[in-house]
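Single-structure report; data block below.
A protein chain is absent from this complex, but the other protein chains hold their places.
Let's look at chain A:
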């Protein structure tokens, strides 16, 4: 119990920090909207979208969800497993390309 209370005090951060993160999330969202608004295409579009997405996700997890102040035991337990989903993504990209190839080869481009 003493431990839990000590922990509760740990999670008290200045309101200013939350307002700062809130503002940053607004700016990052506006920037991702502008990427679409100005119709950027190709590599530039994708790198900007992914950078803004990762920055937003990082800010939410680290500050709003207090992950930055947790012990590494919890941080790794929560953050590593989703990273392994990237393997699944790689598998499905390869599979999708193969399905697209067979569809084009056997059915042509018409639906």
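Definition applied: a residue touches a chain if its C-beta (ideal position, glycine included) is under 8 Å from a C-beta of that chain, and two chains touch if they have at least 3 such contacts; residues count from 1.
In this text, contacts and distances are computed from a predicted model.
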The chain that is not shown, which UniProt protein name from "ABC transporter substrate-binding protein", "Cytochrome bo(3) ubiquinol oxidase subunit 3", "NADH-quinone oxidoreductase subunit C" or "Nitrite/sulfite reductase" does it carry?
"Cytochrome bo(3) ubiquinol oxidase subunit 3"
Hidden-chain contact residue, picked from the options A:19, A:44 or A:68:
A:19
Give me the chain A residues in contact with the hidden chain, please.
3-4, 6-13, 15, 18-19, 21-22, 25-26, 29, 32-33, 35-37, 39, 45, 49-50, 52-53, 56-57, 60-61, 63-66, 70-74, 76-78, 81-82, 85, 88-89, 92-93, 95-97, 99-100, 103-104, 107, 109-111
